[in-house]
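After the structure tokens below, expect a handful of questions from me.
Removed from the display is one protein chain of the complex; every other protein chain stays in position.
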Amino acid sequence: MIKSVYIINNIPCTQYRFSPRHISAESAMIRLYNGWTRAAPYESLRVADIGDVNVNLFDLKDTCKKIQEAYREIVATGCIPLTLGGDHIIAYPILQAVAERHGPVGLIHVDAHADTSGMILGEKIGHGTPFRSCVDEGLLDCKRVIQIGLRGSGIYNKTYTVYTFIYCSFQGFRVVEAVECWHKSLVPLMEEVRSQMGTGPVYLSFDIDSLDPAFAPGTGTPEIAGLTPIQGLEIIRGCRGLNLVGCDLVEVSPPYDTTGNTALTVANLIFEMMCVLPKVKYY
Amino acid sequence: MIKSVYIINNIPCTQYRFSPRHISAESAMIRLYNGWTRAAPYESLRVADIGDVNVNLFDLKDTCKKIQEAYREIVATGCIPLTLGGDHIIAYPILQAVAERHGPVGLIHVDAHADTSGMILGEKIGHGTPFRSCVDEGLLDCKRVIQIGLRGSGIYNKTYTVYTFIYCSFQGFRVVEAVECWHKSLVPLMEEVRSQMGTGPVYLSFDIDSLDPAFAPGTGTPEIAGLTPIQGLEIIRGCRGLNLVGCDLVEVSPPYDTTGNTALTVANLIFEMMCVLPKVKYY
Amino acid sequence: MIKSVYIINNIPCTQYRFSPRHISAESAMIRLYNGWTRAAPYESLRVADIGDVNVNLFDLKDTCKKIQEAYREIVATGCIPLTLGGDHIIAYPILQAVAERHGPVGLIHVDAHADTSGMILGEKIGHGTPFRSCVDEGLLDCKRVIQIGLRGSGIYNKTYTVYTFIYCSFQGFRVVEAVECWHKSLVPLMEEVRSQMGTGPVYLSFDIDSLDPAFAPGTGTPEIAGLTPIQGLEIIRGCRGLNLVGCDLVEVSPPYDTTGNTALTVANLIFEMMCVLPKVKYY
Amino acid sequence: MIKSVYIINNIPCTQYRFSPRHISAESAMIRLYNGWTRAAPYESLRVADIGDVNVNLFDLKDTCKKIQEAYREIVATGCIPLTLGGDHIIAYPILQAVAERHGPVGLIHVDAHADTSGMILGEKIGHGTPFRSCVDEGLLDCKRVIQIGLRGSGIYNKTYTVYTFIYCSFQGFRVVEAVECWHKSLVPLMEEVRSQMGTGPVYLSFDIDSLDPAFAPGTGTPEIAGLTPIQGLEIIRGCRGLNLVGCDLVEVSPPYDTTGNTALTVANLIFEMMCVLPKVKYY
Amino acid sequence: MIKSVYIINNIPCTQYRFSPRHISAESAMIRLYNGWTRAAPYESLRVADIGDVNVNLFDLKDTCKKIQEAYREIVATGCIPLTLGGDHIIAYPILQAVAERHGPVGLIHVDAHADTSGMILGEKIGHGTPFRSCVDEGLLDCKRVIQIGLRGSGIYNKTYTVYTFIYCSFQGFRVVEAVECWHKSLVPLMEEVRSQMGTGPVYLSFDIDSLDPAFAPGTGTPEIAGLTPIQGLEIIRGCRGLNLVGCDLVEVSPPYDTTGNTALTVANLIFEMMCVLPKVKYY
Partner (left out) sequence: MIKSVYIINNIPCTQYRFSPRHISAESAMIRLYNGWTRAAPYESLRVADIGDVNVNLFDLKDTCKKIQEAYREIVATGCIPLTLGGDHIIAYPILQAVAERHGPVGLIHVDAHADTSGMILGEKIGHGTPFRSCVDEGLLDCKRVIQIGLRGSGIYNKTYTVYTFIYCSFQGFRVVEAVECWHKSLVPLMEEVRSQMGTGPVYLSFDIDSLDPAFAPGTGTPEIAGLTPIQGLEIIRGCRGLNLVGCDLVEVSPPYDTTGNTALTVANLIFEMMCVLPKVKYY
């Protein structure tokens, strides 16, 4: 039996509002079969672009509510949502809907920033807070959380820095800083990740700023010395065999994507995510 | 006695958040004296850049409150605020503070869009609504309101279009559509404006999208066939002699300003505004 | 009864192949009603984007055949095709199909170049030859042809230059060079055009390089000192009342459209064309 | 007998050092005949690109010496030099060589800035001083000098502003500020210029920043509200019949020419200069 | 005795038509000696840029004929052609001329795509087919063919994908996919290549899309996760000692080369190719 997967374009804030349209334009060259890995996702899954979630450009809290409601409906159909962001806050309402169905999920979080702040510029809901909110609401199976590519960000003051690291380790997250990824294949790391994740439900959240800005300049808070697209592919392909229940790719900012390479990379990464979903055939 | 004027950098929403920094960088070539008009603003006024108003990037309603409070203090000192936006909604809280001190003001509103919607995407506070809110709160002396450069925008559906025009004329605004400005000097129009405004307090609100996008591409909702920078200068210079109590220049979006010309133009327009403030000496 | 109009995306050569996609992305802000002229095209016409014609990227002659066949079918349904190019050669096979149904048509040709060469780089089919081919095949009612905005182009050698002008006048075309349009409204010209065109069928072919490259940089053979978008609007709005049987907008080259203004302008011009089609209601 | 004209690429300072190469790349579409004016310069003149003058990138005074020596030789052959700058200081050593042969010359100076400073940043030789130096050395026939397009620039302080205008009028220059050119054809002005210049030798110095930055963004000190390319063409075509002994086009800065339109415009202007040289045939 | 080498600029299709000019502009900083490898090509070879081959922009099949004829003449003189493309189809007519003189040649093919399709969009002659045509005409010594950097491309459908790999291996080609090159020096691979190539004639065909788009964005069909310029240099330098009879560098698309880095890289790669030609002296 063929399972459904939906690709959702989701636009929660101004800077990122043209992102899905931009990625979609650059996806023109993506093929039906994966020439690298021999996956045939369109033979195995029913795939549809179900359009944008309607958001409130002027009130992020209301936006979160609207996303949660939309995803509750989507997830209820049994499909696996692949979402194009939008800023990273969207992971929070999506995970609310996903956990409502699947219970607390494992999380593979690829990002330059931990996004576990309690507050950002005086607000609890913002692009630096989604995973704190997820923890607070019990949406994550914290022993099955890994954060890959962290560097620089989330380090506004000393107290906070220290707190971030205590916070993450106290929750039981595994943190793999970018510096641990330098000059290396991530294939061995992903073997460990597969064993950490086991057979339970897993959500993959990929912030494009995890990549080095030479490869993905089109984002709002770039950090130097990041992952390469090669490592990005190794991470996603390393998810093959996991029980993925949802994926997102966030923080693409078209006006800063002067060459279109960010969107091209993202279009490929989304396709690769589709190729590692459960039950996809390989030739 | 020398009067104070403050230039305020104000950042209410993501897309426009780097605008003041960007304009300021391009202002490097602006001189102390106005070689065109022979004005000497720095001899006549005390001028200071008093920095950015702290805004809430995630909640526009809270941002409006913060701006209103900040301007109440600024206006209380007797200074004339020149504000760099920011999206156009900032005109609303600024005018709350200005009208609190000066009573209902005349308004010279240069824009591609009327910005008098009652709602925008389901919200009362957004970049299409500021002047409706101003009317609702009695901040404007409606017989002394003129809108110059309107075209295209604010025309989401038939009912609304018709309503916009009825609304504006019902309030007593004078509307000068862009088409009435084509192929023409605006010097004669400004003579009429000066007589419409009389001696009462006047606020000048200049949305950069009033200009044609060939001259000012760096904005969020460009509309073709707009005003030229020459006409922009004619409007501002035509304000000489008016009792200006505040000015703003809004909707500059740096990522779309690929050549820097938008910021260069804006830096000049702000300087020209300073040159027509009350009591500026001319040589 | 509501008449149909089709917008067709057509991609005959590499440089222009992403043009329809690019224009379509920038059309996001086009409204349902024309706020300037009060036209309501979607109330009066059935409008559909019927997608791209499949072309042969490696053989332009074969491409022309494919376009002719596709349009024969389209025109047979009674609809009025609005076409997004593509290079200008597409006007030739479209006019073959249009004339097959309507007989020889009047032509309003807005362009920097005459496009009446007999040969271009040794070939009879190329972006400089469409209207010569049309004349040769009797597709045009030559007394009802006007070319507006010509300058610079088509002037490879003396013999040829002279020949171009003799050729055009010999055919009975009216030629309005760009220099005759400088510093002027084209409203009076369009009055003359309406009387030249009379009640017979008219085709409108708008090459974006007719506009000055400051307003429309995204094209392959830009020529300085061209028309303004204001004049472009005057031309199209001046077509109201004519018996338009088809329109195209050609030569948009996305990689050179660094700010997106070319596509924005084109999206507006196409919308304005739709607004002047026969039987469109005005409020 | 056919007269010679040389096009000289000249590179006196870093910012402008790639300018001739850049303009030359964009000149690919310039034709042999002038389709607008019917001039046939290549039938009337011997034309050669004689390459770059070797300059000293680290010492502007030495650069001036090298240019003067190079032009003395060039002018001695009887040819009329058309020069691609380079910054505006190059006009000074060129005029030294030109005046040595022809005596004091008339000057048509198209620019946003007067370039008659006595000092710039503490130096007598800089891009703001060339015409002061020319006056000081008696290279100009001051009653036959006109400056067109001045605005904004050269206005560093009050004393200086006043001085600039006194200086210019004291020398007998005619100054036509940009504001006098707004909304107008310059054909009537050029009739006056031709009568001012009479039959004596005339030098044409065209700074690309005379044009509005929407049309020519690729320059180092852009000033808003400038001339249009249409007006630029009217000025150059208006020189037909004058005894031109040299022309230059300066201050093109390729890194700021994001669309290539500046170079395209310049390539056209240079071609138009060639078309109005003495003895060029017209068809 | 000094051997000749010609650098040929060749322009077979619109998108790539400004490529040679663009590369040449960025080659300004290339030196006479190779500071890395100590090669002195200009002391060892007679080198000339012999200009562009005249192509037919509207008919690719005719273009191929013209290229073949031009190269037959060039190769007949005994020179080794280095060609700047142009799209990859040009390798086919060049190899026709090269094989006519040298017999079937070994091929080092660096590319993201196999370019061995039998058909592309319904045509046998296109940028995806050159090496299939070469095999069909016996131009290659198939046991001495290696393809380096393949990924993603050429994978339009399952049947085809499988077929590509069967096709290549059936012909005896060695295929080194990009994934085999990740995180590695290619120096060891090139040792194997030298032994595969032996002493027979070898042609080097380098498609710039073999490189990762972060390093070479200026191409028409970019594929992520490609080779680095370091690996590109290792490949070319690893060709030292081979009996090279021709080289090309193709698929540079200037409008997408926003920083000029693609052209800079290409200018270096071409120079490095010249440095490994037979009989070049090293210090």
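We just call them A, B, C, D and E in the order they show up, numbering each chain from 1.
Everything below uses one rule, namely that contacts are C-beta pairs under 8 Å (C-beta built on N, C-alpha and C of every residue); 3 or more make two chains touch, one makes a residue touch a chain.
Quantities reported herein were computed from a predicted structural model and do not represent experimental measurements.
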Which listed residue, A:35, A:106, A:217 or A:254, touches the chain dropped from view?
A:217
Filtering E:50, E:119, E:166 or E:230 for touch with the omitted chain leaves E:230
From D:43, D:123, D:136 or D:180, the answer for touching the chain not displayed is D:123
Need a quick check: the contact residues on subunit E for the chain that isn't drawn.
29, 31-36, 38, 40, 43, 183-185, 214-215, 228-230, 233, 258-261, 264-265, 268, 283
Mind listing the subunit D residues that contact the chain we can't see here?
13-15, 56-61, 120-123, 125-126, 253, 255-256
On subunit A, what residues meet the omitted chain?
151-158, 161-162, 177, 179, 182-183, 212-214, 217, 221-222, 224-225, 256, 258
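As a working rule, only the chains that are shown with their structure count from here on.
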Taking C-D as the reference interface, which entry in A-B, B-D or C-E shares over half of its contact pairs by residue number?
B-D
Computed distance of Cα centres, subunit B from subunit A, in Å
40
So which bits of subunit D are touching at least two other chains?
183, 214, 258
